[in-house]
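What follows is a structure written as structure tokens; I'll ask about it next.
One chain of protein is taken out of this complex; the other chains stay put.
Showing chain A:
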Amino acid sequence: MEANTRSTGRLPAAFLTPGSSSFMDFLSEHQPEMLPGKRQLPPTQGVIEAPHGTTIVAVTFPGGVVLAGDRRATMGNVIAQRDIEKVFPADEYSAVGIAGTAGLAVEMVKLFQLELEHFEKVEGAQLSLEGKANRLSTMIRSNLGMAMQGLAVVPLFAGFDVDRDRGRIFSYDVTGGRSEEHHYAATGSGSVFARGAMKKLFRNDLSEEEATTLVVQALYDAADDDSATGGPDVARRIYPIVTVITEDGFRRLTDEESSEIARSILARRLEQPDGPRAALL
């Protein structure tokens, strides 16, 4: 079977059989061993050590949603990578940020992007945002076996719902359980601290600029209290990845833009290390 996709022979029957618009369904029939969830796992003792991505945050604002992530990957107490990318466009109107086992998560994102693109090409129409969120659930569920061995992948999915004309956020647990989050959400080891920061800073009428600043503030607070989350690295010029999804589609802030936000926050934190204060009453 495999040879057929590598040589330039005739398309195998499976390619020309009318069927599902899902690439994953096609793969599971044609080449199931290519799917991450169908892999045979060797018996292992204890927890497998692999780089972990840490904190992802998202916040909605009128007209869209912002999804951002820090750049650190850790393996135990070691920093495995300082400039990892953990936020990816899923398609034109959605993005996914991943915390958990980095290698598996990146692979899952790649398959998820392909799944959405494949559907779009075959059907000539995009999936609904809800449909995309559900598809991601299925993929996490198929990783449950590995999650049980400590190789969990916990994404945060954000997108602009063109039918409802607003940004939406979906969070997941390791079993694929999905829940829609209102206003803001965070996942990963630094998420508790990031969530606390966002809880105090969030308002219903944020502008796009304020929302992008808010997520960087939250990531700073996460890095402040969680050793696995990386703060803005001024010396190496490594700044958080910030993405914005609006009616106009997905946009990733350039390095200059995110460095500007990070630097202005850093400057203020030199004066006030705990960051902006919310009113007591």
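In this text, a contact is a pair of C-beta atoms (placed from the backbone, for glycine too) under 8 Å apart; a residue touches a chain by one contact, two chains touch by 3 or more; residues count from 1.
By definition in this document, contacts and distances are computed from a predicted model.
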{"item": "Complex member absent from the view - protein name from UniProt, among \"Hydrogenase maturation factor HypA\", \"Proteasome subunit alpha\", \"Putative acyl-CoA dehydrogenase\" or \"Extracellular solute-binding protein family 1\"", "value": "\"Proteasome subunit alpha\""}
{"item": "Residue among A:52, A:118 or A:168 that touches the chain left out of view", "value": "A:118"}
{"item": "Interface residues of chain A (partner: the chain not displayed)", "value": "5, 8-11, 15-16, 18, 23, 26-27, 30-31, 34, 92, 110-111, 114, 117-118, 121-122, 124"}
